[in-house]
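Below is one structure, written out as structure tokens, with a few remarks after it.
Here the complex is missing one protein chain, while the rest keep their positions.
Residue numbering begins at 1 within each chain, and the chains themselves are lettered A and B in the order written.
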Amino acid sequence: MINQEIIESLQIHFDKKIFVVDESSDMLTVTVSREVIHEVIQFLRDDQFLHYHFLTTLCGMHYPANDLPLGLVYHLHNFTQNRRIRIKTFLPLDNPSVKTMTDLFLTADWMERETYDFFGILFEGHPNLKRILNMEELDYFPMRKEYPLEDGTRKDKDDRFFGR
Amino acid sequence: MQNAKYKIVQPPEGYSAPGFFATSLDRVIGLARENSIWPLPFATSCCGVEFMALMGATYDLARFGAERLSFSPRQADLLMVMGTIAKKMSPVVLQVYTQMAEPRWVLAMGACASSGGIFDTYSVLQGIDRIVPVDVYVPGCPPRPEQVIQGFMKIQELVENEPLRRRYSPEYKELLESYGIK
Partner (left out) sequence: MEQGKIKMTGFLEDKMAESPNITTQPNDLDKLYTTLNLGPTHPATHGIFQNILTLDGERVIHAEQTIGYIHRAFEKIAERRPYYQITPLTDRMNYCSSPINNIGWQMTVEKLLGVKTSKRIDYMRIIIMELARITDHFLCTSVIGVDSGAFTPFLWVMQEREKVYEIYEEICGARLTTNLGRIGGFERDFTPAVYPKIRGFLDRMPKLMKEFEKLFMRNRIFMDRTINVGAISAERALSYGFTGPNLRAAGVDYDVRVTSPYSSYDDFNFLVPVGTNGDTYDRFCVRVEEIHQSLNLIRNAFDNLPAGKYYMDVPEFYLPPKQEVYSKMEALIWHFKIVMGEIGVPVGEVYHSVEGGNGELGFYLVSDGGRSPYRLHFRRPCFLYYQAYPELIRGGVLSDAILTLSSLNVIAGELDA
């Protein structure tokens, strides 16, 4: 089974204990700790057999109930053999920093800025980490679960009509 | 002179006799202005594409006199705000509005420009009438080109009937002050 070979190849190069492998969803999902994620992705990109040369997307997640609430999800893709892999890592709330992938993939530049903008995840080594979609003066990270969707400063909405 | 095949603009009420036609000045100016409105298409999103369809051959806005779209606010009469205005964009709308010369009108096209539309979020301005005074609202998501033409014709009505000294009146100055526009 091709997934098994990928997992074994990863486990040969990295310590067996740091992986949590999940094959229940549509693609192979590997959870690693944040210290090694840069090496893992570099290995996945540079290895001859695995060769995941395309970073499809990266996004952030927020699970407030976990002890490592902020999550980061990378989707990698190998065009020639049509294989996809999903790498996840989780970060604590007080120091949500992880190494940047801009040296591996140029596309990670804006994707990491967007993740910083929405979740507050800091990327060490990023050339230009500032807000990209929201206004620069915004002082909170809107996609975290504790913040509401609506504008808090509106005074003209009558809550009776909105079921609150 | 009225050719029955083509409908042309009706002259205003006045007294006519061989060799002259007497009417009031603001009627004539209103007539001239309403049939030569130069819009500024401030297109941000999906309504902008409907505006492109409006300027096409099927729904031709140019036959109402809006042949020349002016992207420079200095030469535009009508600011057509089409699409969602985010809070990041609102200083830009305000600046474009202040750069326009009097007399100027504003048409808010689409639900997002009128009231924020379906986007009741932290980053979307809930209607441009929070920052500029709006004359006509055209709701819809996006409004059909016929609806926009109706909105445009309402602007034409406003332009036709506007008194000459309206922009210097204290009510208008009060209106602009309430928005903080100098």
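Note that in this section a contact is a pair of C-beta atoms (placed from the backbone, for glycine too) under 8 Å apart; a residue touches a chain by one contact, two chains touch by 3 or more.
All of these numbers come straight from a predicted model, not from anything done at the bench.
Across A:V36, A:V73, A:L93 or A:L122, the residue that sits in touch with the chain not pictured is A:V73. Among B:V9, B:A32 or B:V49, only B:V49 touches the chain left out of the display. Panel shows chain A; residues 24-27, 29, 53-57, 59, 61-62, 73, 75, 79, 82, 84, 86, 105-107, 109-111, 114, 118, 131-135, 142-143, 149 of it touch the chain omitted from the view. The missing chain lies against chain B, touching residues 42, 44-46, 48-50, 52-53, 55-58, 71, 83-84, 86, 88-89, 92, 96, 118-119, 121-124, 141-142, 144.
Throughout what follows, only the chains that are shown with their structure count from here on.
Averaging Cα coordinates per chain places chain A and chain B 46 Å apart. Across the complex, chain A meets chain B through its residues 133-135, 142, 147-152, 154. Listed in rising order, the residues of chain B touching chain A in the complex are 87-88, 120-124, 126.
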